[in-house]
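Left out: one protein chain. Kept in place: all the others.
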Amino acid sequence: MFEATQLNRKNKTRQRMFSIGLGSMTGLLILPVALIMGMLIYKGAPVISFEFLFTSPTNGMTAGGIFPALLGTVLLVIVALLASVPLGVAAAIYLSEYAPDNWFTRAINLAIINLAGVPSIVHALFGVGAFVIFFKFGTSILAASLTLAIMTLPVVIVATRESLQAVPMAFREACWNMGATRWQTIRSVVLPNAITGILTGVILEVSRTAGETAPIMFTGAAFFLPLLPQGVFDQTMALSLHLFVVSTQVPGMPEQLPFGVALVLISMVLIMNSLSIALRMYLRGKKKW
Amino acid sequence: MVKLGVKDLSISYAGERVLEGVNFDIQEHEIFGIIGPANAGKTSFLKAINRMDMFNTEMTVDGEIRFNNVDVSKIRNVYGLRRRIGVVFPLPVGLPLSIYDNVALAPRLGGQKDKAELDIIVERCLTRAALWDEVKDRLDSLGSMLSGGQQQRLTIARALSQDPEMLMLDEFSIAVDPVTTMRIEDVLKELRSEVTIILVTNLVQQARRLADRTAFFLGGRCVEVGVTEDLFTGEVQDQRTRDYVEGRFG
Partner (left out) sequence: MEQPAQNTSSGVDASFDQLNRDWYIDKAVQVLVFLGGISAIVFIIGIFVFISKEGFGFLVGDFNFKEFFFSPNWRPTSESKETFGILALVAGTASVTGLAMLIAIPFSLGAAIFIAEFASGKTREFLKITVELLAAIPSVVWGFIGLAIMNPIIIETFNVPVGLNVLNAGVILGLMAAPIMTSIAEDALKAVPDRYREAAEAMGATRWQVIYKVVLPAAKNGLLGAVLLGVGRGFGETMAVLMATGHSINIPTSVFDSVRALTATIAAELGETAAGSSHYQALFTIGIFLFIITFIINLAADLIVRGVRKG
């Protein structure tokens, strides 16, 4: 009896040690990033002002604001979404509602995984070869956005497919039994119940798209432009590339300015992601069946 | 007149036979009962009638089913067929739409846009399904949040909203309390003058109360078809039918 108790106690201590050990590993993953974020805020926040956000860079980008880059990122994201959301939702509808369980569907899934896994610079090369050169879009918002759209397509597809599959099969069968066509069933019952889930995916995609740099470097984003873009065939500045430029390419850069740019970019991305997470949690709390 | 003709029907899932050798005609405006223990192939039979095999690559149907004397396997627009056949499955499914929209869905898909007309259809179908009084003040609330018994009546209202020529009910009383079951049974008796009803049931007494003729399915075969009363008074061709009806197994 005594021995067993001692063994028990030893086990308890050991278990606590494991728990603490693993917990501190988790902490060590998060802590440096938290410190870094703190530093970004500490150094970047003083730079950020209304003027910083809404005026153009001046003095060879060493002063002034980031408005053209901010606007450019918004444009790139919008055009990319216009291409990828319809395509991604269609692909997800096919995979969730129509695709049979066969080798061809597995090939599609593998392609989606690879689309997400191919290095961003390879997407950039593809964008140059396909959109800039072959389709003759030149280096333009259109070429850059399409490159981004293809790169982030898996985000929309996966999120949409998951939320479609979360709609119980019985609802579809009930509709089919009423004589609804497949599309009528999807339109009237499946999609309305998956729309919030799809939205979380779209927001995630916005965040991904806004942060990407490599795919737009040679397809449509420019280091510096004196004028704002007038259409989708113009080049544009972009926030992510602007951060790269001001932190590596410009001599005599005041130390604080890149921190300001980095802070704006990361705030944009994290706000989007938080929004997506909040929406997902709201959805979880609000069951309809 | 024959509403549904079945000839040499057999059904398999992934190569495995679940039903074979079914031959009978169902007359217009009769209530046709199908009784039998679990896994007798009753539900598969209903699925074959309204071509649910189309979305299930595992399911194969051989033989012939004629609806209005049209071979259903040769139909191009199965949605048109299903529109004429209302179905109620054992587990109630209230769609995650408002109660009103649940019932108005089928007419709307059929092209009915007139709000006043829809109001009439919704009230008529809910009344017939013995649900109107309970939900008339909250037609906007979600159909999927009703109680099980209410959802089953909603399902029946929805099936009626299609204005079907034939109604197929598969063990509808499983999720419903006895009082509601009785009310629905009364509704079915009234409906007999308008629609043909196939009533699959695990309650032999329910078949006796409602069905004009009854088929007995056992282990993937149709053992016997006859006038319901004959089955219950012992005028059977197969001993197993008598045993089942008298409750010796099942």
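The chains carry the letters A and B, assigned in the order they are written, with residues numbered from 1 in each.
Throughout what follows, contacts are C-beta pairs under 8 Å (C-beta built on N, C-alpha and C of every residue); 3 or more make two chains touch, one makes a residue touch a chain.
A quick note: this is a predicted structure, and the numbers were derived from the prediction, not measured.
Looking at A:A45, A:L82, A:I133 or A:I195, which residue reaches the missing chain?
Residue touching the absent chain, from the options given: A:I133.
Would you write out the residues of subunit B that touch the absent chain, in ascending order?
1-2, 5, 25, 27-28, 30, 68-70, 75-77, 79-81, 83-84, 109, 212-213, 227
List the residues of subunit A that touch the chain left out of this view.
Residues 11, 14-15, 18-19, 21-23, 25-26, 28-30, 32-33, 36, 39-40, 86-95, 97-99, 107-108, 110-115, 117-126, 128-130, 133-134, 150, 153-154, 157, 181-184, 186, 204, 207-208, 210-214, 217-218, 240-241, 243-244, 247-248, 255, 258-259, 262, 265-266, 269-270, 273-274, 277 of subunit A touch the chain absent from view.
We take it that only the chains that are shown with their structure count from here on.
Could you put a whole-Å number on the gap between the CA centroids of subunit A and subunit B?
One centre to the other, that is 48 Å.
For a test of understanding, state which residues of subunit B touch subunit A in their complex under the given definition.
The touching residues are 50, 52, 55, 57, 79-87, 89, 91, 93-97, 105-106, 109-110, 142, 144-145, 155, 158-159, 162.
Mind pulling up the subunit A residues that touch subunit B in the complex?
Going by the criterion above, the answer is residues 100, 170-171, 173-182, 184, 188-189, 192-193, 288-289.
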